[in-house]
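Okay, so here's the structure we're looking at.
Here the complex is missing a single protein chain, while all its other protein chains stay put.
And then chain A:
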Amino acid sequence: MKVLVAVKRVADYNVKVRPKADGTGADLNNVKMAINPFCEIAVEEAVRLKEKGIATEVVAVSIGDKACQEQIRTALALGADRGIHVESSETLQPLAIAKLLKAVVDKEQPELVLMGKQAIDGDNNQTGQMLGALANMPQGTFASEVNIADGKVAVTREIDGGLQTLSLTLPAIVTTDLRLNEPRYAKLPNIMKAKKKPLDVLTPEELAVDVAPRLTTVKVEPPAERAAGIKVESVAELVDKLKNEAKVI
């Protein structure tokens, strides 16, 4: 079966991104960019399905400006077979991304779409679910285990109360949580080989998708600062402070 994996280019998770001085958005100047960690887990899962002989082809798709071809190449180095770049330099919100992915799904007809549960820039946690609604596909969000058998996929999900398992008909969407797998590193020879793998470029116009934003950013500001704390010397002092100064116990 064909698996489509959606990968987003985001600031590396180790970077503490700050707002621009004029408050119009995040300051990404000179910030190291990477594949969204949850998308990396999605790529790994797709590649493992291929190694198990369940997936026949893994297609990595990324939406954004030219630079996100880097993240598609990373996915190809990790084992995806081919890439699709939907090129746009507009600010794209989850609904627009979901519509573009729906158009790609219509073209490619994958049986499984693997995505991250959340992109760590906007922290939206929306796109997979939106794609599910638009494509009328079932969803297994926040997945920690995925098993494909008999034309169905069983997905174990990390929910607030514990774990829940659902059975979904195919084609289906699965969004990854942290415990699904541990992604591998790309090996140098594979990085070289990835440069030769096919990568198609499409545009929102070709896909006939209206990507106009529905939300306008009014401003972006740093969060409230916490007042500086103190170091206590002993457990006794700590307990005393909590009882008599902070009055929380």
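In the analysis below, a residue touches a chain if its C-beta (ideal position, glycine included) is under 8 Å from a C-beta of that chain, and two chains touch if they have at least 3 such contacts; residues count from 1.
Note that contacts and distances are computed from a predicted model.
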Absent chain [UniProt protein name; select from "Fumarate reductase iron-sulfur subunit", "Electron transfer flavoprotein subunit alpha", "Aspartyl/glutamyl-tRNA(Asn/Gln) amidotransferase subunit B" or "NADH-quinone oxidoreductase subunit H"]: "Electron transfer flavoprotein subunit alpha"
Residue among A:G53, A:G151 or A:P223 that touches the chain left out of view: A:P223
Per the touch definition above, residue among A:V5, A:A55, A:A80 or A:L95 touching the missing chain: A:L95
Contact partner of the left-out chain, one of A:A42, A:A77 or A:M137: A:M137
Residue ranges of chain A at the interface with the undisplayed chain: 11, 13, 16-19, 26, 38, 93-95, 98, 117-118, 120-134, 136-139, 141-142, 144, 154, 157-169, 172, 177-179, 213-223, 226-227, 229-232, 234-236, 238-239, 241-242, 246, 248-249
